[in-house]
Every structure is written in C-alpha cells, then in structure tokens.
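Once you've had a glance at the structure underneath, I'll fire off some questions.
Note that this complex is displayed minus one protein chain, with the remaining chains in position.
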Amino acid sequence: MSFEPNIVAFLCKWCSSAGADLAGVSRLEYKPNVIPIQVKCSGRVNPLYILKALKEGADGVLVSGCHPGDCHYVKGNMYARRRFAILRKLLEYIGIEPERFQVSWISASEGTKFAQVIDEVTESIRALGPQKKLTKVGFDE
Amino acid sequence: MSDIEGNIQAKAKKLLKDGTIKYFIGYENGSDPLHTTPCFIKKAEDVDKIVWNPLCVNNLAGYLTHDKKRELKKGEEEDKKPIGILVKGCDSKSLVQLLSEHRIEKDEVIIFGVPCDGVIDPKKLEKVLKDKNLSVNTIDSLTIQHDGKNYTVKVNGKKYSFPKDKIEMSKCSDCTQPNPIISDETFGEKVKKSDKKDYKTVEEIEALPLAKRWKFWSDQFAKCIRCSACRNVCPVCYCKECVVDSADLVITPQTTSSEKANKMPWLEKNVDPAENMFFHLTRMMHMAGRCINCGECERACPMNIPLSLLTKKLEKEVKEMFDYEAGIDVEAKPLLSIFEEDDPGDFIK
Amino acid sequence: MTSSNSFKAENFVIKKEDVAQFLKGLSDYTIYAPVQEEDTVLFKVIQNPDKIALHITNTVKSPKFVVLPQTETMLKVTKGKENSIKIDEPVLDEKNILFGIRPCDARGIAILDKVFSGDYKDPYYVKRRANTIMIGLACTDPHRNCFCTSVGGAPDSTDGLDMLWTDIGDLYFVTVLTKKGMKLVKETVIFSKATSENTRVMNKVHKTAHEKITEKLNADALPKKLENLFEDKYWDEVSMKCLGCGSCTYLCPTCYCFDINDIEYRDKVKRVRTWDSCQFSSYTIHTSGHNPRPNKENRMRNRVYHKYKYHHDNYNELGCVGCGRCITYCPVDMNLKATIKELAEK
Partner (left out) sequence: MENNPYKPEIAVIEKIREETTGPRAIKTFTVSFQDEKVKKSFTYKSGQTAMLSVFGKGECMICITSTPTKKGFLEFSVMLQGKVTSALHALKVGDTIGVRGPYGNDFPLDKWKGKNLLFIGGGIGQAPLRSVYLNALDNRKDYGDITLIYGARTLSDLAYKEEMFELEKRDDVNVFLCLDWKFGKDGIIDEEAEEGWVTINRKEPAKTKPRKGTSRFTGFVPEVVTAVKPSPENAIAVSCGPPIMIKYAVANLKTLGFKDDQIYTTLEMRMKCGIGKCGRCNIGSIYVCKDGPVFSMSQLEKIPKEY
C-alpha cells in the first residue's frame, strides 16, 4: 500500500481558512491528506502544538496565516514568524527533516495558492516517508 | 583566605548585622574538597563559612525566585527584606534576565559582584587528578589558584599545574562577560576573557548529515531519565507550574473541573525517545532569547547529556537571526514579544 | 525470593580470562553489566563481554531498573464494540542476569523485594525478580561518599545476591549463595573449587575494603531520633539549597515510588507505570489543589523520614544502602551524610 501522509494544518481563521474555503467553492482539487485545525491567528500557534501533533503521529505540520501586514490582529503573524524560525532551526539541528514543519502565508483571496501549497506540502512529506522520530512509541502492532 | 573572600564576608556581616538583608546566598565548602556548595547565611556570625575560589561553579541567581514559590506556613509572615547574593559575570546575566522579566525587582536584591577568571569543572578536575593517581577518596585538602594560562592545584600539600582548558568549565573558554553587568558592590579587579563567542562545537554538529545528527541526539536523549535537574537548576526556569508537568498538576482551588479535565497532557511521564525529545525541545523553545548559557543544565545532568550544545545553538541562532542577546539589558523586551519587519522569513512559502 | 536458607554456600574460582567465555555460555539470558560510554558508566545489555567495565566503583544509575523499569506497560486496553473492553497484560518471561552488581545495589533490590511482596504482591516486580539472577562483585575501592557500613551493609554484603565474586588478582573468587546461582556454575566447566589459599586472599581483599570505609555514621539512631524532629527548624535550613529535582530519587537504589497513567494514542490505550519522585510537587497534590507537602522542605523531610524512619517502622530496616549516589550527583551538592550526622547529634 502506498504511503499516504497525515498532515495537520493550523490555519488562521481570517486568511488561510478563508483561502481554503475559496479553494473549495472554486472547485479546486487538492490533496486530501491535510487535517485542518482552525485557529484564531497564526500567532496563537504555540510551538508545543506542532511538537504535539508530531508526537501524536502526524507526518508533517503546516501552519498558515495572513501575509505580513495583513494580520487581523495587526501583528500576530509577525510574532509567530520569530517563534517558527527558532523552532525550525532547532528541529533541523536535532535531525528532523525541515520539511516536516512548514509555514505559509495564504490570504483569503488565494484559493489557488492554498491548493498549490497543500499539494506541495503533501508531496514533499510523501517523499520523506512516515514520521517516526517524534511519534509516541510502543503503539505499533 | 583571599582579600576578595574576606571583603565579601565583611560586607555580608555588616548587612546581616544591621538587618538590611534577610539572608546572604554565597558558597561554602562542599561535601568533598573538589566541591563548593551554595550556602544561605542568615546570621552575622556565620559569615566565616563563605568562600570564594575557582570551585564556585553554581549559578545562584535562580534561588532568588525560590521564596516566591514557597507556600507560607500557618502563622508565618513573609520576610520582605532583600536578599544578598554573590554573582559572577555569567550569573549576573541570569540576574539581569530575571530583572528584565520582573521575576524579581531591583530592590529585592543586594548584589555582590565578583569578576571571575573562570571556574573549575569538578568532573574534569576529578579526571585529571585520577590520571595523576590521586583518587578523590584520598584528597584531604585542595586549593586552586589562577596562574596565567594554568591552574595551580595544591593537593594534600603537593602542587600540580594543569592547563586551563583541561579543568575549566567549557563555558569559560569563550566567556565574553567575566565581569558582573550589574552589582551593588564589586569585589576584586576587572578581568578580561574572550572577545568572541566560539561556536565550534555547535558547528561540528551542524556540519553532520541529517541522519547522523538525529543519531547523535537520539542517543543522547535516550540516556535522559527525566529527573528535571536541568530544568530545576536553570535560573530562568522559575514557573511554579511547568507546562511539561501539566498532565495532572493543578494549581489553585479555583481551577474548575472542566479546566482540569481538558488540560492537554503535553508530555507523558514515560521515558522514551519521543517524550524525552519533546521535553528537551519544549525546554529549549522556552529558553529562546532567555538562556544566557550559564551551563548549569549540562553540569546538573547526572547522565552527562551535552545540553550546552543545545543552548549554544539557541544563543547562536538568536544572535544571527535577530541580533539579540539575553541577559544584557534590564530594560530589554523579551525576544519573542517583539519583532522586526525584516525578521528572517525565507522558510515561509 | 532472596537467598534460600537451605542452601549452603559453596566457593569456586574462575580465571579472569574465562569470564568472557562464561558469559557467552549464558545465551538464554539477557545479561546486564556496567558499560562505560564516554564519561558515563551504566548498566546495559551486553552483547560483547569485552565492553564490561568492572573496574569502576559504581554506575550512575542503580540497576534497580532491571526489576523495576522506569517505564513499563501494565495493561493494554482495547475498546471493542458495544462497550466491550479487553484488557491484556504483558508477558514477562525474559530471563535476566545482573552481572557485576555491587553489594549495595543488590541490598537495594533486597529492600525492594520486601516492599513489592507483602499483603499485596506486585506481580510485575515479582515476576521480573524471580527471573533475575544477581551476580555481585565485592567492592574493593569504595567511593568517598560511600557509607554502606553505617546502614547495615558492607562492601562484601551478600544480601539479595545469588553469587558474590571477589577480585583476587588473576582470579575471581566466586561464592555461590543460592540454588539459582549454582545452576550457572553447574552449566559451565570453567569454575574450579576454591583452595584455602584463595579463601585467604579473598578474606584479605574484603578486609582491606572494610578498612577503606573509615567513616561510621550513627544512622541506627535515626529511627528513634526522628520521632521528635518532624517540626524541627532544621528542615527549613537544610532544604534551602535543594532544587526539588528528582535526580537523587531516580538514581537511588531503594527509591521505588511510581506513578500510573493512561496514555492514549489514536484509539489505543496503555496503562503505564513510571517512576515518580517525592521531590516533585505534583507527587502529592490533590485534585482540589490542596497539597499536603507544598514546599521543598516538606518534601525533603519526607525523603529522609521515609528512608530512616517510615521504612524502618514498616520493615525493621533502614531504607538506605549507603551508595552515596544522591551526594555524588546532586547538582547543588546536598550532603546526606552530613544530614545523618547532624540529625543523629540532635
């Protein structure tokens, strides 16, 4: 059976979720591997969420928010950017493929971009294979 | 007894006598001649216990927050007098960090600063002495003196000379802050150490291929027994309730049952690669822009996990990406609650 | 479970160069022995007998984890249709040998034996313990922080052991203490009967080790002394520098407190037992938020009381074997020996 990655996507309510909706109503086709979780703002995404998602068996995590300057809460995504930059460096440093955690700015009008990002993320994670490094152990059978 | 030690004792004595401070946190001789240990002096007549020498490794700044976490006993009144504390250059950075985060306020502490020319790693010292056929078991007296590029160690009356890098804490070799940043009184002459931080050890890991990096770290973290020594010894890990304990820790009687029931078990108590990695990554995320690389976590780790390779990496990235250094400025805003328009964002699609 | 009284100890010797062969002959067993990796010496599963480091005084972590693992799955729960629940227990039939365990650590396990038997037997521990053979190595070079002789132990104590080996130069002197131990000797041919000369050397080695531990603490006085020191100010003073981490309890050979939690992963549930430490505030906190031991002084007092009074009340022996790990590895150099001394003099 071919490997179908499980990807958790934290989407900000104001831009990226709306972008996803637009992709949907525009009947754009994109990969079904993503489990979207709506958050108020990408600044709301604690690095713990990302690590926890990986621990619970996600093969990859995507966080998506508004473009810089477009944040509904003015600067939430700017704070997020700093946090994610550090987390990515750390993950890479301890030997986790950087593609396991990706970030994207997608606005409400970018339905096409949303579909495209999802496809790209899915394919890049598919290429990596299942994520086992940070997944809870002792449950495989 | 050195002048510095005598002056510290005298000043502490004066402050204790006139009741300015509730107690003084310094160092005293430890369980064996290779160790000193933190001491809490409450009475003026006890100041003779205080020592100052290159074995004074502990970072004492973290103790300043301990009283705030204590639950008062029945009928006990909180002593609001300031605490006297001895800090080296690196320790003063932790202190500055605590002040900038308002964990303590300046009027709650009287700072005794000592310029520091490096401190000894007891583990390394034990090893080099062993090579000279000196077992810890047979050492009755030991004194250490700085001597240019070397340390002169006098053991049971006999002198030995060791190069600095053989017995010094590894954090000291590239120390850029040997003099206390903040102090109410400084004891001893200013010293000069390094001009530049040295990230060679970090770069060596960075240069490894991904799979090897993972092998290295997963092997290291496989050793972890999750005793929390690294967290508890950390001067800036002061939270009363730690996020990694939240599986079942509840803090107040006001917490509602649904809050308790829905508390996310971020971390399980299991000791396995995933949970251990989660613990250390979480700790590192919380250290970003706050860790001053005092090396206490690495020193405290009974399993000898090279944690400073993580903290140094953090320090390096924070400096490179955001030009930020923790523990320098009392007025500084925390790294993660500010941003610049041109923060790195190439990783974002 | 410990050495059976009916067995009469027998003495053998084994050449040092034959040890590897002896261990290779025990392929039915998982062998744990001290291994040095960089600066850390730990008990590990041995594939290659050459890696065993018997020269070091003791390992960082006590080998109690072989009988009481830090993490173990107690139950696996499968939820089926219509509220049916299936509970599976693990199969524990792995046979273990603890090779080169120091007498203090073996005594630690002998203390745990009593805790985990009694009115309620802990089947996980009991099963593992029954499947474990302990080959002790008499201590010849005690560490500065060792104080086994003050708490009822000795560098050549045989408590809990199936065999005690003593380094007597080119040979190991082997005292077989139980039938379980005798089985290993019978299975191989490399052991020969000890001569009286061997015995003489062995006794001398033991005597020298005894003499090296010069300090004798009055720990026996503590169970009585502590009766009146519960409210003493001493605890506030001595605990001030304590960080409240769990390294002392996790490394200790006699600490056995544990926690039981359910862990969910997707639709699967495991009930897992992990070590816990009385030094953590989450250890005693009630759901209401009330904590009977809110401060580090309360928790440190409990640790000392448990080892030197409560355990003594319940089992008539001290709950400490004097290995000194809690002193050696304490990040702030808390000195239990000094604490014992100070308490005994109160």
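Just so it is clear, A, B and C label the chains in written order, and each chain counts residues from 1 on its own.
The rule is short, and it goes like this: a contact is a pair of C-beta atoms (placed from the backbone, for glycine too) under 8 Å apart; a residue touches a chain by one contact, two chains touch by 3 or more.
Note that the structure is a prediction, hence the values are computed from the model and not measured.
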Which chains here would be touched by the one that got left out?
-> B, C
Given C:A20, C:V45 or C:I87, the one touching the chain that is not displayed = C:I87
From C:K224, C:H286 or C:K346, residue that would touch the chain that is not displayed = C:H286
Over the whole complex, note the residues of chain B touching the chain we left out.
-> 248, 250, 256-258, 260-261, 263
Tell me, which residues in chain C touch the chain that this view leaves out?
-> 74-75, 77, 79, 83-85, 87, 89, 92, 115-116, 118-124, 127, 230, 256-262, 264, 269, 271, 276, 278, 283-288, 292-293, 298, 302, 305-306, 309-311, 313-314
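Just so we're on the same page, only the chains that are shown with their structure count from here on.
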Core chain by centroid distance, with centroids computed from Cα atoms only | B
Per the C-alpha means, the centres of chain A and chain B lie apart by a whole-Å value of 36
Distance from the mean Cα position of chain C to that of chain A, given in whole angstrom | 47
So chain B residues touching two or more other chains come to 268, 272
Touching two or more other chains - residues of chain A = 136, 138
Which residues of chain A touch chain C in the complex?
-> 56-57, 136, 138-139
Chain C contact footprint on chain B (complex, rising order) = 30-32, 35-40, 58, 62-63, 66, 70-71, 123, 127, 135-137, 223, 225-229, 231-233, 245, 247-255, 260, 268-272, 296, 299-300, 302-304
Chain B partner contacts - residues on chain C that touch it in the complex = 38-40, 42, 60-61, 70-71, 141-145, 212, 237, 240-241, 243-247, 249-251, 259, 261, 263, 272, 274-277, 280-282, 285, 287-291, 294-296, 327, 329, 331-335, 337-338
